[in-house]
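A protein chain is absent from this complex, but the other protein chains hold their places.
Let's look at chain A:
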């Protein structure tokens, strides 16, 4: 999320972190009026939960309940509970359809996401480390890196480059491409976070006889854990959910990724909403699991390195 990164932010960052911990509860209400406000607050809370259910819960319920119906019932597009409950049949049909294209897509998406995330973590943390530590370097390269956040990839020339080096429609090709497209975001996060690690640590390591590699991989890299978690969650969700780049740079039935299976569906099965929604549910599970594991880290990582970067 960082759009500005300068070494001088080191001090501010560390302040932000210490302040955050002692400031979790907000003092918007004065103590005198507390009791009087308690009833009003309860009403507001109930209202908020109801609004959340209406705006966010209903669409989910709609998708889930329709993925349990028969094709005829699902076509009515309503919220009613299924008369004929055929959840297992629907989900099995989605998985076995077209020689198991959905399973293949799951495999492809997983490999691409894992490959790109591992690449990103290694190369961007190394780059972020040196960019922050070498005086003036990040300032010099700032616009080159920011360009990656702003500029949309130029499609046809990218295909041409991929073809020329023999990586078009290949797994390494799409992994490198996704890494390149998420490079700026991850590097900016790492650069901002490295600023919070005191340079004295490097000096101590130097005295103990560390070279650049052991300094980085044994001392600095483990300290980057919070920001690595942020990169894992945000980038892997984006890469897993990427539709546009897969459409352009990874075409073909063998190369199907989870997002494209939604399309193979509508194309083949015009109005088979029950199967479509079953697919929607299935492909939403991996990001959900990731979110459950990293939920708390998202805000923490952003506060640490991103917003104030």
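In this text, a contact is a pair of C-beta atoms (placed from the backbone, for glycine too) under 8 Å apart; a residue touches a chain by one contact, two chains touch by 3 or more; residues count from 1.
The rule we apply is simple: contacts and distances are computed from a predicted model.
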>> So one subunit is absent here. Using its UniProt record, which name fits best from "Sugar ABC transporter permease", "Aspartate carbamoyltransferase", "Cytochrome c maturation protein CcmE" or "Electron transfer flavoprotein subunit beta"?
In response: "Sugar ABC transporter permease"
> Which residue among A:44, A:84 or A:118 touches the omitted chain?
Replying inline: A:44
>> Using the document's definition of touch, tell me which of A:52, A:84, A:118 or A:253 contacts the absent chain.
In response: A:52
>> Which candidate, A:179, A:196 or A:255, sits in contact with the chain we can't see?
In response: A:179
>> Tell me which stretches of chain A touch the chain missing from the display.
In response: 1-4, 12, 15-16, 19-20, 22-30, 41, 44-45, 48-49, 52, 55-59, 62-63, 76-79, 119, 122-124, 126-127, 129-131, 133-135, 144, 147-163, 165, 176-177, 179-181, 183-184, 187, 199, 202-203, 206, 212, 215-216, 237, 241, 243-244, 247-248, 258-259, 262-263, 266, 273, 276-277, 280, 283-284, 287-288, 290-291, 295, 298-299, 302-303, 306-308
